[in-house]
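Read the structure below first, then the notes.
Missing here is one protein chain; the remaining ones are kept as they sit in the complex.
The block that comes next holds subunit A.
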Amino acid sequence: MSPLTCGVSLLSVPIGSELEQCPAEWAESSRGDLAMSTWASYMTNSPTVIVMIGLPARGKTYMSKKLTRYLNWIGVPTKVFNLGVYRREAVRAYKSYDFFRHDNQEAMKIRKQCALVALQDVKAYLTEEGGQIAVFDATNTTRERRDLIQDFVKENSFKVFFVESVCDDPEVIAANILEVKVSSPDYPERHRERVMDDFLKRIECYKVTYQPLDPDNYDKDLSFIKVINVGRRFLVNRVQDYIQSKIVYYLMNIHVHSHSIYLCRHGESNHNVEGRIGGDSELSPRGKQFAHALRSFIEEHQLSDLKVWTSQLRRTIQTAEELRAPYEQWKILNEIDAGVCEEMSYEMIQNTFPEEFALRDQDKYHYRYPGGESYQDLVQRLEPVIMELERQGNVLVVCHQAVMRCLLAYFLDKSAEDLPYMKCPLHTVLKLTPVAYVQTVQTFYGKMSRDSVLIHRRNSYTPLSSHDQVKRPRLYSAGNQPWLPLAPTPSALMPEGRQSCIGSESD
């Protein structure tokens, strides 16, 4: 019996002539063989350390966090290691920029010690905790420090990729300081002018010993990207593999201009009313009202240059039509394909495919409908949408429940466990605006929300995103299930307190 899972390299396991699909027994193999549960599993087994380089207030932490969020979303376990956090652990009270003077020997000792501790944590994450990428977020401005890191990386057979942020625009730097440094734990009194003054002096300390990457000589064999003046220019050197090229592509597409992304579902559809999932039904009368309300909403908010995107299913298009504005249809925004369960109500699924129904509740993220898709497939499908949302300014995405959950999980950094249970009710618009390092969410409820059918299934909802980045073993095998009735799931396997409810839409 050969367990088959998506995108995994198998050892050559001799099998009989039968291939069986089995929702169980994932053979635990050694760390080196336990392939990444991503669709790009041909990524090498060597973990990668991404090393940020740059003077303070150059956007290193911003890029580190965003990149980490993106990589985790596409299924690559990634974690940021911010040296400032270690330093604040070691030196409880920050007094002034004097700590950062390059001739402050005692401070230098402490800072180097912090780096070593952080690197040990990196090692543990990548070798014992199932991490694939560690982002080392620190200034790393001297060759000495970078050589230290390279020795560490070589010792452990990791790959290394440098991301240097270079900026000489004083306005950008001042804006950065105001946005994130004023509220840093280093400055509890938050006195803007004092913070600005101290921080600028801190930067001067680093400038004394700053040795930027030298692509022509000293650093010509390193793999790196230099981001110059907030993405106006990039220098890319020696990209080694798939994940590095994705990182470069991502960094080239993000920008720092203020913009908002509006996410909502189509108006209530006829299938929603009947409690059926999937399909391609039209808007119900209430759904049409929502579309009309959406139009007023947009007009009220005077959104300049708003792009509108829909899927290619009727219900989103009908919603957008009401806006009387140009819109783009994306097939990849279509709702999750429920395969053989398309157009069924949850009751029908429970009656016709009880074991499928149970399996889905066990691992909703990885579960794939027979002949259909999983949330994991959906994430892969939606990646170009995310990339394009990063490039764009103000966008309104009119989509579907499962799709909206995936997009929202990207913006709000939700784990695979939380994603399929995120609340995305009908007739609600979520406005996402980046502030400092996070997304703020404003929720706008349509007037009809009290009356419309409650779509969200009453199921256990995990409120906090799990920080556990270790990938769990898969429960399900690839592809479509052969059309055979399976033995009923023993009740011992049903999660406690779980009850299936009637809802609609692929939940």
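Criterion: contacts are C-beta pairs under 8 Å (C-beta built on N, C-alpha and C of every residue); 3 or more make two chains touch, one makes a residue touch a chain; residues count from 1.
Note that in this section contacts and distances are computed from a predicted model.
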{"item": "Name per UniProt, for the chain absent here [options: \"glutathione transferase\", \"Cell cycle control protein 50A\", \"6-phosphofructo-2-kinase domain-containing protein\" or \"Dynein, cytoplasmic 1, intermediate chain 2b\"]", "value": "\"6-phosphofructo-2-kinase domain-containing protein\""}
{"item": "Among A:Leu200, A:Met252, A:Val273 or A:Leu412, the residue in touch with the chain that has been omitted", "value": "A:Met252"}
{"item": "Touching the absent chain when the full complex is considered, from A:Asn140, A:Ser165, A:Gln318 or A:Gln401", "value": "A:Gln318"}
{"item": "Option from A:Val239, A:Met348 or A:Leu412 whose C-beta touches the chain left out", "value": "A:Val239"}
{"item": "For subunit A, residues in touch with the removed chain", "value": "2, 4-12, 14-15, 17, 19, 39-42, 215, 232-239, 241-242, 245, 248-249, 252-253, 280, 288-289, 291-292, 309, 312-314, 317-318, 321-322, 324-326, 328-332, 342, 377, 380, 388, 391, 478-480, 482"}
